[in-house]
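Okay, here's the structure, questions in a sec.
With one protein chain withheld, the remaining protein chains of the complex are depicted in position.
The block that comes next holds chain A.
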Amino acid sequence: MYGPPPAPPATPAVPAVPVAPVTPPLRLSPKVLLTDPIRMLPSLILPLAGVLFIGGFSPGSFLWAAFGIAGSVIYSAIRWATFTYQVVGDRLELTRALISRSVRTIPLERIRGVDVSTPPLHRLLDIAVLRIDTGAGGNDKQEGELDGVTAAEAERLKAVLLWHARARAGVPAGSGPGAAGAAGTVRGAAEAGTAPGAGEPAVTHYGTRGAGTPAPDRVFISVPRRWLVYGPLSGAYLLTPFALVAGAVGAAFQWGGELGLGERILWSAGEWLWDHPLLLAAAFALLLLAMPVIGVVMYAVFNWDFTLRSREGYLVAERGLLTRRSVSLERRRVRGFELVEGLVERRAGMARTWAIVTGLGDSQTRGQLLPVVPLPAALEVAGEAVGRIAADLRRHPAAARRRRLFRAISPWLVAAAGGLVAAVTEGSGFWWALVAAALLLAALGVPLGLDRYRSLGHAYDGSRLSVRSGSLRRSQAVVERRAVVGWTLSQTWFQRRAGLLTVTAGVGAGTGGYAAVDVGAAAGVDFVAEVTPDWLAPFVDGGTPA
């Protein structure tokens, strides 16, 4: 994983950091005494109901139930009273002293971002949940969560944490590979308040940004509400109606007994429905009709008023109707963006955008830069916020088209041939139907293969490279040159026959690698040599051996 910079210098002079007021240990807002028990309620209902039932609703049973509720409130209160957090020098300490005393220490320089979200109940009480992302890669235990700080405190803490994180990490955006390994030096310099020659530009840059003149927020886009109707084009939330029905049926079985509905009644209800196919079909049609509507509603709930803005070195994306979610991505860790278009979205000229960020866990939800928006807007915003590529995609040779077609068609033709053999020997209608289906899919493979070929492309404009592929889900990645940590060129036997090559740029962010599929063999090597000439030059045929 992403280790810390090599040998962080020992920091003997912790208090020397200019703006690091040692705050006293702080508690969460007392309002969590309200939210915590309410959140625990669902898990308490069953035991409570059980106690009441067993006790036959006698006064004694009510007493026990009351005990249970009181117990949970007291538990919350103790939890609240024993949990404190504090910024100490260069780290955040979360102390929990419920049974045994545990201190979780999060070095501020490891903080990659801070999420503030406000679930509905929290919003009523004007408190928020603050989550600290340390880029620990999916291991939730490594991350800190402060559930229930006041909204004002959340903002303050976020500012403090992010300010420190940035100041400590030292190297500002754009300093590039030149600042290799200088992180330690720069950090040391920043602390001591002196600037040795080598680190100077970085430090002065840091100084101007960190000197308390925060750049005003800049809003890249505030997605208009009318664009929310395009949400289901991505296919997201379309199956919600079916999921809801399935959930309802499951719940009916689980809870039916307690509501006086025997399982037998439910089964007979199901059988009755099965005996009236017309009704069943109507219900199914209704669900189908509900798909887009419910899809839009669900999508709107999650993506309401999506705004993307920049705030002091962070990209901040906010969205959501009931739970307002705000995700901060450190800009100097953003290496590029990925533009994804489904087939339907492409017809409608829509696209979704993700940021390619180093060391971001759960990047699928956190890294989202834009929801479904028109393609020009997506390109414009991603270009402004992350960086645009100034070169057009280069097409891949005709051999690539043959290969895409072959791969889209031949599996179905093979299946059809197999089915044909079986159909002739067996002569059953089932096999003939299978053959027909396989042939249909093979025919569909023609436009699919052609479209896959049209999607292929790669480009480099001097500072960013881009690759694109896919048809049903076409995705184009634009990545900074400095993010490339290696290359893999691969060639299957078929590709070798066709004189093609797949070039994968290894990137320590996002999915880890972005591939230009089926480039011409020479063009592929040229592409690598163009992006990173010094790495490849000694190895290209005709080049001078090192």
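What we mean here is this: a contact is a pair of C-beta atoms (placed from the backbone, for glycine too) under 8 Å apart; a residue touches a chain by one contact, two chains touch by 3 or more; residues count from 1.
Please note the rule applied: contacts and distances are computed from a predicted model.
**Q** What name does the UniProt record list for the absent chain among "Transcriptional regulator, XRE family", "Membrane protein", "Divalent metal cation transporter" or "THIF-type NAD/FAD binding fold domain-containing protein"?
**A** Cross-referencing UniProt, the chain left out corresponds to "Membrane protein".
**Q** Among A:237, A:354 or A:487, which one is in touch with the chain left out?
**A** A:487
**Q** Taking the full complex into account, what residues of chain A touch the chain not shown?
**A** Touch set of chain A with respect to the missing chain: 2-3, 5-6, 171, 176-177, 179-181, 183, 358, 425-426, 482-493, 495-501, 504-509, 512-513, 515, 521-522, 524-525, 528, 532, 534-536, 538-543, 545-546.
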